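In this view, the complex is presented without one of its protein chains, the others remaining in place.
Coming up: subunit A.
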Amino acid sequence: MSPTYAYYPGCSGLGTSAEYDRSTRAVCKTLGIELVDIPDWSCCGSTPAHTVDHALSCALSARNIGQAEKLDVEGIITPCPSCLTNLKTASHRMRNPEFKARVEKLLDEPVENRLPVMSVLQVLFEQVGPRRIADRVTESLSGLRLAPYYGCIMNRPPEIMDFDDCENPIAMDRLMAALGADIAPFPLKVECCGASFGVARKGMVMKLSGKLLDAAEDVRADAMVTACPLCQMNLDLRQKQINAANNARHNMPVFYYTQLIGKALGLGEDSLMLDNLIVRPVGAFRKMEEVRRSAS
């Protein structure tokens, strides 16, 4: 029987990262992972909530954990690292009964806090695995050189996130290699992109995301691949701003890893929404074809 998970899409999946949500659902379906949306899920509060108060932040996540407990599922999964970190931190801290009681006072009903919380990346890597994904590839990505960028909080802090390596994660590298792609040794895998400061303090994002794009260029990547909606938005949507601010000329596509898995598994544009990327990936794909032609 295929495993069933309570799926937490996260707010950006309804707007700025619709292609991540869509491709995640399509890839999971194709690979036999069943997703049931958490009924009437609400926002986890993201960074703003935990900068105000930890009980408030945990309560916003705990409402969703409680909603998921009403389903017959093995665990909760989410594609977004920010939602993941909030859900996992809430679950972790509520193991302290005193803190759990404080959180529950903010909620309408108590939560059991029994379901494991994982990223979609962890489930694809550990439950399906690169080998089984490689067996399903119909359109290899050989010739496409990728810089895998995990963002800062997918694997940190290790005591709470409990997946992969906190300094040099490899899950996405292995999955992309299973699709046939060429993996560049990307030294800034877990460096922060500037997070949500793009609005209030744009200069910080221009500098930090600019450094990531420079590094991807330095390792001769054709594209970057990421697992975080905020990282993707900073690197892709803000790439023009970054170029203007840093006097650079990057033209670096930034894929969600689920889009590339979907492409290699032969899923169509409806599932992948590659047209939604701001930096168009046509050049990278054309180069991929050329590399293959010259190799054959």
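The rule is simple: a contact is a pair of C-beta atoms (placed from the backbone, for glycine too) under 8 Å apart; a residue touches a chain by one contact, two chains touch by 3 or more; residues count from 1.
What we mean here is this: contacts and distances are computed from a predicted model.
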| item | value |
| --- | --- |
| Undepicted complex member, UniProt protein name, chosen from "XdhC Rossmann domain-containing protein", "Heterodisulfide reductase subunit C", "(Fe-S)-binding protein" or "YCII-related domain-containing protein" | "Heterodisulfide reductase subunit C" |
| Of A:A49, A:L144 or A:I242, the one touching the omitted chain in the full complex | A:A49 |
| Selected residue (touches chain absent from view) among A:D40, A:D72 or A:D270 | A:D40 |
| Contacting the left-out chain in the complete assembly, out of A:C28, A:A90 or A:I153 | A:I153 |
| Contact partner of the left-out chain, one of A:L71, A:V219, A:L237 or A:V291 | A:L237 |
| Where the unshown chain meets subunit A, residue by residue | 11-12, 14-16, 18, 40-43, 45-56, 59-60, 63, 105-108, 152-153, 156-158, 166-167, 190-192, 194-202, 204, 207-208, 237-238, 240-241, 275-276, 278 |
